[in-house]
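Just one protein chain is left out here, and the rest sit where they should.
Coming up: subunit A.
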Amino acid sequence: MHKTSIMLRRLLVNVTPFWVHQRGLRTRDMTPGLLVSHWQKVFQDHQIPDAQDSSEILVSHALGAKTFRLIPPALSQRPVSDHQLQRIERMGQQRLQRVPVQYIIEEWDFLDMTLLMRPPVFIPRPETEELVGLVLADGHNLLSSWEPRILEVGCGSGAVSLALLQRLPQRSAPRGTLRVCHLSLRVSSRIENFLNCGFNCSSDIYQVFLFCLFNPSHPPDPPERLRPFGLIDTIVSNPPYIFTSDMSQLDPEIYRYEDHTALDGGPDGMDVIKGILRLAPRLLKQDGDVFLEGDPRHPEMLSQWLTRNPSVQLRLISTVRDFCKKQRFVHLRRS
């Protein structure tokens, strides 16, 4: 045997390919339902989390459906093609390496949008869907503004901005343009998502400039550089907020495959949050809002930090729980 193939065998989780199990069976007999049970069992045997869900999503994806129930009846009764079978096999092997399902199928849903998910773009979490709802429910300034200006810090896949853009009141249309500023490290995946949602990249979005904000080794760029855009109604951010000491406890799906700059918020998880808080009063309109997602410990810490830093002219309006009843969001306002 070739040396490389021996090495490969050592590296790969030792799972006999599906077709070996099925040698007795003809691939003609493999319906989507059977494949789902097969992979579910394989995943369970290898302690892969979300075994059933993973299996259903991968099989459905190979058949062009978003969920197992959405596979058209005509396809679900019929055996899959050889090509589909091999594709499922490849995807299943990736899952066995703990690759997140969203990266394997390269897409995921955020509210009613389907977004492109190529590593290392951060995979949006369901809590952040609620952040969008909170901005729209409590961002009175934004909703009453004729020319709403939003600044999203760290937009990742663009999920939050895209969802907000689709839902802001239409009456700002006659006034021409809507300005959206993003502060983010990653550009490529986001631009593709804008395209998928029907934006025209070349005319609608353009890069203006790059600048440093919270880099300890460089003096921060003056926020005045954002001034040409005018004062902002709302700053929204789901910044990296995991405490550095908690990073090593993350599931392999996250720790090994997602970008740590999107996750690691420093010793107290507040590095970027504090950066945003310092910057916000200078960028926001009077009574402009800040909406942040954070760790359940953060609302309390943030409130204390504001007391210790009275020069930061922000007041805490509310802290809001997520669907698991965990303190997750804060709403601040420029005072």
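Everything below uses one rule, namely that a contact is a pair of C-beta atoms (placed from the backbone, for glycine too) under 8 Å apart; a residue touches a chain by one contact, two chains touch by 3 or more; residues count from 1.
In this section, contacts and distances are computed from a predicted model.
Asker: Which choice in "RING-type E3 ubiquitin transferase", "Mitochondrial translation release factor in rescue", "Cofilin" or "Actin-like protein 4" gives the name that UniProt lists for the one chain left out?
Answerer: "Mitochondrial translation release factor in rescue"
Asker: Looking at the whole complex, which of A:L34, A:L250 or A:L306 touches the chain that is not displayed?
Answerer: The single option touching the absent chain is A:L250.
Asker: Under the stated touch rule, tell me which residues of subunit A contact the chain that is not displayed.
Answerer: Within subunit A, the residues that touch the unshown chain are 49-50, 53-54, 57, 66-67, 69, 100-102, 108-112, 122-123, 125-127, 129-130, 132-134, 136-138, 165-167, 170, 172-173, 176-185, 187-188, 190-191, 194, 197-216, 218, 226, 229, 238, 240-242, 246, 250-251, 253-254, 258, 261-263, 293-296, 320-324, 326, 328-329.
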